[in-house]
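One protein chain is absent from this view; the other protein chains keep their places.
Let's turn to subunit A:
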Amino acid sequence: MEQMRLYPRLDDQVLNKQLSLVKQVFIQGNAETRLEAMGYRVGFVLVEKIAKDIPRMNGELERMKFLCKEFWTAAFGKQIDNLRTNHQGVYVMQDNEFFIFSDFEAGKQYVETSAIYLALPCGIVRGALYNLGINCVVTSSVENLPVVKFHVHMQQKN
């Protein structure tokens, strides 16, 4: 502002700079979004490394099963404990002891804090599924640590 008063000719330049800063802030989003985007990248590459020697999978369910067994074991050290679906594009995967929370106090105390820790894994799952040909939205929910539920919503195919 000071600058603008002293050098009116600089107006454009200063405004542009401000504008680009504002744009940057909006593109980058909040911490969760950015972590999710990082996870997406990781999952996208990781699934290729894990799935390279595996025969072609047909159908959504088979891919989800691959994700719950092979992928989960290779990436997070154990299998998913429970996979449920409503057969209309919504899957719920339950991990009874997600590795990130093995050092957390079990119970409800850190449920709120856990959200930020789950942004990256959600991205990993989304990236992995995307590279398997499934376009989806992944969210997570926690009621009692260290039990984590991942919700996968398939995008409508056009």
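Convention: contacts are C-beta pairs under 8 Å (C-beta built on N, C-alpha and C of every residue); 3 or more make two chains touch, one makes a residue touch a chain; residues count from 1.
The definition used in the following text is that contacts and distances are computed from a predicted model.
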{"item": "Among \"Trafficking protein particle complex subunit\", \"Probable electron transfer flavoprotein subunit alpha\", \"Glutathione S-transferase omega\" or \"Nuclear transcription factor Y subunit C-6\", the UniProt name of the subunit that does not appear here", "value": "\"Trafficking protein particle complex subunit\""}
{"item": "Of A:V45, A:V111 or A:V147, the one touching the omitted chain in the full complex", "value": "A:V45"}
{"item": "Selected from A:N30, A:N82, A:S102 or A:N135 as touching the chain missing from the view", "value": "A:S102"}
{"item": "Absent-chain contact - pick from A:L21, A:A74, A:V90 or A:A115", "value": "A:A74"}
{"item": "Candidates A:L67, A:L83, A:L120 or A:V138 - the one touching the absent chain", "value": "A:L120"}
{"item": "Residues of subunit A (touch criterion as defined above) contacting the omitted chain", "value": "28, 34, 37-39, 41-42, 45-46, 49, 74-77, 99, 102-103, 120, 124"}
